[in-house]
Structure formats: structure tokens, C-alpha cells
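One structure follows; several queries about it will come next.
Missing here is one protein chain; the remaining ones are kept as they sit in the complex.
Labels run A and B following the written order; every chain starts at residue 1.
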Amino acid sequence: MEEKKNLVISAEHLTYVYEDAADAQDAPPAVSDVSFSVEKGEYIAILGHNGSGKSTLAKLCNMILTPTEGRLFILGREVTAEGFSEEDTFDLRAEIGMVFQNPDNQLVATVVEEDVAFGPENLGLPREEIRRRVNGALAAVGMEEYAHHAPHKLSGGQKQRIAIAGILAMKPSVILFDESTSMLDPLGRAEVVSIMERLNREDGITVVHITHYMDEAARASRVIVMNDGRIAFDGTPREVFKNVDQLRALGLEAPQGVELLYELARAGMPHKGDPLTEQECIDALAEMLGGDVCV
Amino acid sequence: MISDITLGQFFPGFSLLHKLDPRTKLITGILFIVAIFLAKTPLAFLALFLFTVAMILVSRISFSVILRGIRPVIYILIFTSILNILMTKGTSVPLVDFWIIEIYREGIVRAVFMTMRVILLIVGSSLLLTYTTSPISLTDGLESLLSPLSKIGIPVHVFSMMMTIALRFIPTLVEETDKIMNAQKSRGADFTSGSIVRRAKALIPLLVPLFVSAFKRAEELAVAMECRCYRVDKKRTKLVKLTFHARDLLSFLVFALFLAGIVLISRMPASMLGGGFIARLLCYRI
Partner (left out) sequence: MHSPRCWGVMCVYKLELKGISYLYSKNTPFEKLALSEINLGFEEGKITGLIGHTGSGKSTLVNLLNGLYRPTEGTVLLDGKDIWENPKQIAKIRTQVGLVMQYPEYQLFDETVRADIGFAPRNLGLSPEEVERRVSEAVAFTGIPDALLDRSPFELSGGQKRRVAIAGVMAMGAGVLVLDEPAAGLDPRGRREILDGVRAYARKNGLTVILVSHSMEDMALYCDNVIVMNRGRVYASGTVDEVFSDADGLMEIGLNVPMVARIAAALRKKGFPLEGTLYTVEGVKDAILRLGKEGRA
């Protein structure tokens, strides 16, 4: 138990089987025998094609689903323990926020600030505290000027920022983003990702970002790749994305710069190290080409 | 496009009417409606009319908006007026007696007053409630006014949460209906021609997806709410607290006095105005 104190999430042989009678025989477990842990302050991206179990994993971590087998610890408390009650779930949920895919289906109120207040209201906080938190959360996502707007008139990216504010107002230590960028346009995606990064960097909030955009995953400090309910890769983006071949076999791609360097290496132009970011790729290519020109 | 239809249109603003507590508006709204029904003479109606104009001016909502609000009921008004005029049998000599049509003065009077009542009712209630009060604060006001009922076990809070969510999702669902309709039209669906049975059948491709989506939204929303620690049985606090101000007290007074005034005016004999023709006309009791 002691060593789990610093872990935000810790899963041991976690398995979840969907209890859908119709498909019970042929459906593989959505998550099977998964063990991993998340340290405080980490910024993790979970990748995987549709149906790889990544969303199920998130729902388990947020206690929406109860594991079929295995043990799960959240903030050092065992969720799968015998005596873990509904009351305990309620307490923990304020600590572990979740932003969903469809921005429309998570906003409750008809006025932005009242929606942000929804969580703190549920926690039964005093009015002044709610007001402080709402203002703080709206400022954190840059939506103060929209406090009195109706959510349905906002863009997808803005709605998602309101949803994030609603979670922030509960002061969580972890936020799970369950494909929260997948329904957004490039602009909205960029906004949400930059907020995610800022929350992680400046406020020390642990971020778990489930996505199938490789460029988003490449910016995390750690990438977990799911396939058929199991963890296929777990490491820094640099370690994970250099496995271009294996990723392709899993229906995924590496960021384009990495793919380009990989293709060049196959065609007989190798590079040094494991460049990952755009700038690193440019530098590596410049060095390769520059070297050639000089010879 | 369906989304052009305005539903319970709220016009944000900062007028006195906007700033009033929703509970004040609900109660004064009731007082106003009572006044409309207690008004019995043209003079009383004149007072109601002037008072309504004053409210419109205070609310700073344009007259064209008000007129647009009346437009949808115009046909109903014309229809009921004609019915009133034709069906009311008076005691005096009919004004028109032609074939089976008999029109009495009482019929015309009744039609005119009835039309005025409905128009005042619509203008007054939409001014006080829908135009100047956001649906959410209206819900808050209702919840607060009805909260004594929760003591006898009626879950007022749950109803108000349902109202809030309904209000939140109406625009979303309207938009969605539009989208689904367009998608099915793009697949050659025809919603506008054929017999009634055909048309009813043609609605299936619209209604099934709409319901499926509404249920999916409900499910996702329920999970999202739970993730934000919502529980029906748990005591919640509120960000916005309704508070009465001096202006609310003032409004109560104004409306109460106005109601009393209408009652008095309606009983005022023509002699008090000099007893002339105009006086008798103004004080003619319906």
C-alpha cells in the first residue's frame, strides 16, 4: 500500500468484460490483464484504434465501470476493495475528472457559468467558494467573457473548454480526456490540447489523454498504445514512435516527420538518433542533406 | 429551416424588467392576469392598455418584436371572434338579420373584449416572463416559489433539474431534427406529399433517429453528470441565489395597486365621468 501513495492510478491485472448477452461468446474482453500505473503530474497519451479498449480503460479509471477482475487503486485507495462504498466513489470522483468526446452531451445548464458551477454545487460548497471556483476555472480556459452565454451557441472547441472548466471547478488532481478532441476542428483541437498542456505544466494536474491523433500523442510525456484490450507499447513518445512498422500493423501511424525519416532510412538514407518533433526532424534532415552536399 | 423558429424567445438586456427577481415576475404576472380578467369596462381596458405600453417601454423591447409575438394567434383570434359574433344571442334588436345570420351588439362587444384580453394576456405574460427572463432563471424562480412543496415530499428540485436539462437540450434537438431531415431528404425521403398515412410513415426515418439520438444523449449526459458528482438524494448548494431588492418590493406595490385600480375602475359608474356619451361608453359593462 505504501508505495502507492504517490501513484494517481495503479492497475494490477485489470480485466473488463462487457456483459452483452448477444456477443458474450465471441466478444473478447474489452480490457484484459492490464497492469500500469500513473504517477502524479504525468502527461500520458493513450493511443489505439477504435475498439482497442482505450475508452473502456478510461471508464474503469473513472469508476463508471467496475473491473471484472484485477485490482485498481486510485490516489492510493483500492477501488476494487470489498468495503469500497458508493460514498467513497462519490468522494474520489471529485478528484478524478473526465472530459468526454461529445461536447454537447456533457453540458447541463443553459448558461455557461451555471454549467461550470454544476460540479461544485453537487459537492455542496458554499456560494462564495463556488463563485471563486467558477471564475477561476473560466479564466483557466480563457472563457471568462462567455460566462453568461448559452452553451449551444458556442463552437465545439469552446464547448469543450467549458466542459474542462466544469471539471476544473471541482479541483481534481487528475483529468481524463476521453477522445475529447476527436469531434473538434483543427482550431478547436489546438485550443483544447494547449489547455491540457498548461494545466499539466502549471497546475501539476495529471493528464490522461485518449486520442487517435498521433501529433497530439507525440506531445505527451508518455504514450501507452492499446491493442485488443492489452498494452502494446508503454514508453516515451520517442521510444514508442520509433516502432513505425509495429504501429502500422496495429492500424496506427507515427507522426509524419518520423514516418518520413523511417521511409528515407529504408531507401538508404539513415539518420542519427530518434528525432520526434518537427524541429528535430528538420534538423536531422538538414544534417543528412547538408552532409551529402558537402561530400 | 426549423431552427429559425424561436422558442420561448428571451431577449437579453439590462432593463428594470430584466433585473427583477424571477419570483417577482411570476407573482406580478399572476396579478396582471387577474387584472385582465377583472377588467369589465372599456375604461379598465384602456388602463390595462396604457399599463402594458408602459411595461413595453420599460423593458426596451421593440414594438415590432411584440407584434411578431401576437402574429401566430391572429388566425385563432379572427376565428373565435367570428364565432362570438355569430353565436352570441342578444336581447336587443339584431344589428344584422340576414338569412340565418343574426348579429347582435352583444356579440360584437364580446368579440372585441375577448380579442383584447387574449392580446393583453400574451403581451403581458411574454413581457414579464419569456422576453425579459431567461428560461433558467424562470426555472430557478419556480423552484424557489414551489420549494415549500418539497416539505410534503414532492421532489421540486428534481423537476427543476428536469426543466433545466430540457431547456438546455431543446435547441440541440431542434438543430438535430433539422439535420436528420436534411439527411433523409438527401436520401430521397419525401416529408411533404402524399396521403396522411403516407406522410405519417414518412416520419419514421425522422423520428427513429431522433429518439435513438435523444436516448444516447440522455445516457451520456447521465454519466457525465455522475462524473461531476451529481446525486439526486444529495443536498446541493447553488451558485446563484435569488434575492429580493427594493425594486421587487416596488413592483409588487405597483402591480397590487394597479389590480385594485382595475377593480375600482370597472365598478366606476358613468356618472362619475360626467355621464355623457363618452363616459357611458367608457363605463359600459360587459
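FYI, a residue touches a chain if its C-beta (ideal position, glycine included) is under 8 Å from a C-beta of that chain, and two chains touch if they have at least 3 such contacts.
Keep in mind the model is a prediction, meaning the values are calculated, not measured.
**Q** Can you pull out the displayed chains that the omitted chain is in contact with?
**A** Per the touch rule above, the missing chain touches A, B.
**Q** Hey, which of B:T115, B:T172 or B:S213 is the one touching the hidden chain?
**A** Result: among the candidates, B:S213 touches the missing chain.
**Q** Give the residue, chosen from B:A183, B:A222, B:L264 or B:I278, that touches the chain omitted from the document.
**A** B:A183
**Q** Using the touch definition from the top, which of A:E129, A:D203, A:D245 or A:E278 touches the missing chain?
**A** Answering carefully, the residue with contact to the hidden chain is A:E278.
**Q** Tell me, which residues in subunit A touch the chain that this view leaves out?
**A** Touching the missing chain: residues 22, 48-51, 101, 155-156, 179, 182-183, 185-188, 212, 214-215, 251-253, 255-257, 259-260, 263-264, 267, 269, 278, 281-282, 285-286, 288-290, 292-293, 295.
**Q** Using the touch rule from the top, list residues of subunit B that touch the missing partner.
**A** Residues 4, 176, 179-180, 182-190, 204-205, 208-209, 212-213 of subunit B touch the chain that is not shown.
Convention: only the chains that are shown with their structure count from here on.
**Q** For subunit A and subunit B, what's the span in angstrom between their mean Cα positions?
**A** So the centroids are 46 Å from each other.
**Q** Under the definition above, what is the set of subunit A residues touching subunit B in their complex?
**A** So the residues of subunit A in touch with subunit B come to 62, 64, 90, 93-94, 97-98, 100, 102, 104-111, 113-114, 117-127, 130-131, 134, 148, 150-152, 166-167, 170.
**Q** List the residues on subunit B that touch subunit A in their complex, please.
**A** Against subunit A, the touching part of subunit B is residues 12, 134-136, 164-165, 167-168, 171-172, 175, 216-217, 220-221, 223-231, 234-241.
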